[in-house]
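A single protein chain has been omitted from the complex, and every remaining protein chain is retained in its original position.
Let's turn to subunit A:
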Amino acid sequence: MLRVCWKGAHAAARCVCGKVKAHSLQHCRKYTTAGDSGSTAGKIVAASLLTVGGGLGGTILYAKWDPKFRANVEKSVPYSDQLFEMALGPPPPPLVPLQKKPGKIEPLQISSLSEASKESKQPKAKAKKSDPAPMEAPPAVEEAPAPQTLEEASAEAAHIISALGEVPSVPAPGTSDESPPGHMAAGEECKDHHEPVLKERPVEEVTARLAQQDKAEQDALAALTAGLEESLGSTAKTTLQAIGAQEAALTAIAAHTNKLKDAMDSQTPPDEKSAQWKALNEALSERTRAMEEAEEALLKAKGELEKLREVINSAKQSKIDTARPQILAAEENLHSMIVDLDKVVTKVQTAQTEAKIVSQYSELVNEAKAQFQQELANITPEIQANWKGLSGKLSADDLNSLIAHAHRRIDQLNRELAEQRVREQLHIEVALEQQKLEDQKALERAVVSALEHSREDMRLEQEKKVQEVREVMEAEMRTQLRRQAAAHTDHLRDVLKVQEQELREEAQEILNSRVMEQETHYRRLTQEQLDTFTLDMNAAYARLKGIEEAIDSHVIAEEEARKAHQLWLSVEALNYTLKSAGADSPTEPLEGAVGVIKESCAENEFAQALATAIPEESLSRGIYSEASLRARFYDIRRLARRVALIDETRNSLYQYFLSYLQSILLFESEQVPPPAKLAPEDLDTFKLLAYATYSIERGDLELAAKFVNQLRGESQRVAQDWIKEARLTLETKQVISLLSAYANAVGLGTTQAP
């Protein structure tokens, strides 16, 4: 439809465009084109908007009407669902097929109750029009129970079916007898299949549970039967009572009616009239009493029947199969009681209608009489009410007036009669109609009740049949179960035998493996023990060895320490001998001390090497002290300065004289700090001597010796010895310092920290 709309829109647009074009063609001759194109564009826009709007509106309206179309559009066009929701509200929910639930079991409608209660009040009330109303209401009420009873039967069938765990089927009214038994049988089988699905419980538990269940069932059954019997008894009693009361009411009504009829017949003499009226009143009161009693009894009976029905329902719900026949019997009793009650109630009703008619008649008569009396009273005011006994006291005028009145009345009555004869037919027709209606209603009522009763009968029959079939099935089930049990026991026996074998083998295997395990375990443990013992022994031995070694090393260390100490002492001795140098004489020969050192560190290669590194001269002759060397240096210096010019090329006496002169005339500082690096111009004698002097003044003999060593020529020759001595001293000092450092180090090394 949307496409159609679109096509239409396009066509419309084209048409409009065509029209607009035509218009523009026509109008362009008369008007300017500028405004024209604008108007045509506007027209095109307007037309397109209109078509679009129309299409949308049409779609929305149609969607509102047809939800399927709406769904289609929503599926095909995106965002259309939002538009529809805005315009029309949320889409209608999808239709779900309604399930017809089984109707509740309505309380028993003993249809005559309302009628009876209303009817008993009828003679008191004067309104006639309320009569047809309750007559209509009960039939309506009856009609409601009638389908209810139908549904009742179907509901019960559905109950049975649903109780067996089958799918709850929708029970059709007036279910046939074939379907429930079939369903039941299937249901029972289904129930049996349910049980294997459950876990299997141990045997004792199962038997215990079964026994428990049986006992519970028995108890429940006993309770049920007791309850049923009790309620049945009470219900029967009350029903009988009610029936009796109703019959009594019936007789009372009949008596009252008869008496009323008799009273209406004014054939009896007057004195008996009063007695009759009294009797009538008595009969009326008796009737009312009887009616009330009957009503009460009826209510009671109804209550009891309700109770009985409830008990039966609860019994049905308890689902004990063995109680079913009793339940069925109770239901039958109930049904029969209801039937009887109904019959009696109908009888009472008919009697009541009769009584009504008679009472109506009597009322009419009374009314007429009263009216007549009133007229009479009006005409003859002096005469009292009981005019029958006052015939003698009437005067002629009174009599005349009476007779005139009577004549007038007779005329009136004749006229009325004539009228009545005329209207007879109409009245008869109306009456017939009324009667027909009433007959119909009564018929309907009777039919309905008869239908109810017949339905009830059928249902009970059905239940009986169901019960019988159930019993048969139960018996068969039992035999099958017995067979199955037997097969099961055989199978179990075989299986048990096989299992026993298997288990025995398994157990044997397990035993063997366990034994082996234990053996290996034991062996492993012993081995472990041995190993641990060996380990411990080894560990102990190792520790012992360690201790021994430690002691030895300790001893060694001690030895070392002692040696180091010795060395140190000897080195100290050597140092001491160095101090023995005099001003110009050398020290004592260091031989002894060095010998001692050599002895004290016989194994120490380093010390040995050092000791041997000491120059021979120092050993044999000793060395000069630094102070002496220093003093000697100044002599050297003087001399070296004097012979500064003398070398292998210049060594004549004249040169000697010149160099001597130079040394006198050259003025320079005695001490010059030597530079870090010696340049070639620094190798001048005087400079060197200045550096050497500086160094020696600072105590750096080595550096001084180095500088002095750089002297060349005669200066060198002059300083030769000094250099030698200085070298010796330096060497020895170095070796000794090394030795002492070594001794110190060894001493530190071997010193045990406290």
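The definition used in the following text is that a contact is a pair of C-beta atoms (placed from the backbone, for glycine too) under 8 Å apart; a residue touches a chain by one contact, two chains touch by 3 or more; residues count from 1.
As a convention for this text, contacts and distances are computed from a predicted model.
Participant: Name the absent chain by its UniProt protein name; which of "Very-long-chain (3R)-3-hydroxyacyl-CoA dehydratase", "MICOS complex subunit MIC10", "Chloride channel protein" or "AP-4 complex subunit epsilon" is it?
Facilitator: In UniProt, the chain excluded from the picture bears the name "MICOS complex subunit MIC10".
Participant: Which one touches the absent chain: A:689, A:718 or A:743?
Facilitator: A:718
Participant: One chain isn't shown here. Among A:643, A:688, A:705 or A:746, which residue touches it?
Facilitator: In the full complex, the listed residue that touches the missing chain is A:643.
Participant: Tell me which of A:426, A:653 or A:748 is the one touching the absent chain.
Facilitator: Going through A:426, A:653 or A:748 one by one, A:653 is the residue touching the chain not shown.
Participant: In the full complex, which residues of subunit A touch the absent chain?
Facilitator: 632, 635-636, 639, 643, 646-648, 651-653, 656, 714, 717-722
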